[in-house]
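One structure follows; several queries about it will come next.
Excluded from the complex is one protein chain; the other protein chains are retained at their positions.
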Amino acid sequence: MKLVVAIIRPEKLEDVQQALAERDVYLMTVTDVRGCGRQRGYTEVYRGTEVRIQLIPKLKLELAVNEAFVEATVEAIVHAARSGDTGTIGDGKIFVLPLEDCVRIRTGERGSEAIGP
Amino acid sequence: MKLVVAIIRPEKLEDVQQALAERDVYLMTVTDVRGCGRQRGYTEVYRGTEVRIQLIPKLKLELAVNEAFVEATVEAIVHAARSGDTGTIGDGKIFVLPLEDCVRIRTGERGSEAIGP
Partner (left out) sequence: MKLVVAIIRPEKLEDVQQALAERDVYLMTVTDVRGCGRQRGYTEVYRGTEVRIQLIPKLKLELAVNEAFVEATVEAIVHAARSGDTGTIGDGKIFVLPLEDCVRIRTGERGSEAIGP
């Protein structure tokens, strides 16, 4: 089991949901976050160095998936979250974390069976 | 050390806090999130397939705990977050992730000692 965490542009949520649904991935948790990098944002001089600070609204998607779904999940997100034909700076990141256990609260099921529908 | 992440119904927060406190688990981080699944929500036809999309307000609880507290933490959440006697669809999920290190910023303590009170 893995926890796939994706930071995407907010306007890409529906495209990503649909790309995931085509691969039978439906369950996820969505959080409003702000991304911080160097492009855009405002500039400050700090100890003689110019520091550019940005806090841009993004969405964080978290998807707990079984091993067999990891690559399809990553590919669906990469494909659907890209802007334009060749992608644009700020399109986002995906992180894959190990997941040791999962519990469905309603039934008490654990592990792979508890991940999905 | 593990990071226990629970997605629960917002109205269950106090019950879960009290169940955790009875097991001497007090420290946690709470985030407003939206859960996405197939029940309820709205329906769209996409490439000939009906896709149901939902974004329902949930709370995410994150608890870094030492090994000896993992099962008690999971059990407390399962017990307190369930709706009704037999549980109801949408009651939530718990994820257990490996945690390699923890640092208490005030003291600089690291590892198991830094987790709790």
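Here the chain labels run A and B in written order, and each chain numbers its own residues starting at 1.
Assume a residue touches a chain if its C-beta (ideal position, glycine included) is under 8 Å from a C-beta of that chain, and two chains touch if they have at least 3 such contacts.
For clarity, every value in this text was computed on a predicted model and none was experimentally measured.
S.K.: Just the residue numbers, please: which parts of chain B touch the chain that's not shown?
M.R.: Touching the missing chain: residues 3, 14, 17-18, 21-22, 26-32, 64, 97-108, 114, 117.
S.K.: Which parts of chain A face the unshown chain closely enough to count as touching?
M.R.: Looking at chain A, the ones touching the missing chain are residues 2, 6-8, 31-38, 46-47, 49, 51, 53, 55, 58, 60, 74, 77-78, 81-82, 87-98.
In this text, only the chains that are shown with their structure count from here on.
S.K.: Could you work out how far chain A has to rotate to sit on chain B, using CA atoms and steps of 5 degrees?
M.R.: 120
S.K.: When the centre of a chain is set as the mean of its C-alpha atoms, what distance in Å lies between chain A and chain B?
M.R.: 18
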